[in-house]
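Comments concern the structure below.
The complex appears here minus one protein chain, its other protein chains still in place.
This part shows chain A:
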Amino acid sequence: MSVSEMFIALQGVLTADQDIREEIRKVVQALEQTAREILTVLQGVHQGSGFQDIPNKCQKAREHFGTVKTHLTSLKTKFPADQYYRFHEHWRFVLQRLVFLAAFVIYLETETLVTREAVTEILGIEADREKGFHLDIEDYLSGVLTLASELARLAVNSVTAGDYSRPLRISVFINELDSGFRLLNLKNDSLRKRYDGLKYDVKKIEEVVYDLSIRGLNKAATGGAGEEK
């Protein structure tokens, strides 16, 4: 084979690679669009009136996850199944976003941390790498960290809306999450950076709890919480 023939062959491979990436980008864009729509729905819970409406909003968000599933199914077909990590960078970000959204919905519904298996079920993908298009553990953890920031905000806004018990529950939840993350030996990568942000979320929530308890508002809240539920 002559040198020029070799390079022509290589060029062919590179072009094919570009084409695949182009296809993937298209689907990822659609996914990002849907993710933004879900986020818009869920943002409603931060407003005063939104607090009564949480189940409704979750229901709406869950409908959108149907679209997410469709997009992800089509994404799977765009590249060879055993080359997930070759193109991982393309959907990594949006997948983290979707994990966050799913985790937020689950939190609002049950006040528990979504498991990795549950997320993959909501998104219609696999939990294990061997089975196909899966959720990378780092992406899952990243999404969960975004949830922490969102909950810090929710704690503040629920006080504004007159719900004094929610920040206490969020505080317990986030502390457990924090202890969980402490178990991990993170490398000096992007996940580590995200994790370093967690302490500010913890701090914010503790400030809210502090403000409530110093004024005795948390006592009143525990009484009131029963009625609300």
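Criterion: a contact is a pair of C-beta atoms (placed from the backbone, for glycine too) under 8 Å apart; a residue touches a chain by one contact, two chains touch by 3 or more; residues count from 1.
Convention: contacts and distances are computed from a predicted model.
> Of the options "small monomeric GTPase", "Translin-associated protein X", "Cytochrome c oxidase subunit 5A, mitochondrial" or "Phosphatidylinositol N-acetylglucosaminyltransferase subunit C", which is the UniProt protein name for the chain that has been left out of view?
The UniProt record for the chain left out of view names it "Translin-associated protein X".
> Check each of A:131, A:182 or A:219 against the chain that is not shown and name the one that touches it.
A:182
> For the chain left off this view, which of A:25, A:92, A:129 or A:153 is in contact with it?
A:129
> Spell out, residue by residue, where the missing chain touches chain A.
Touch with the absent chain occurs at residues 1-4, 6-11, 13-15, 18, 82-86, 88, 113, 115-116, 129, 137-138, 141, 171-172, 175-177, 179-187, 196, 199, 202-203, 206, 209-210, 213.
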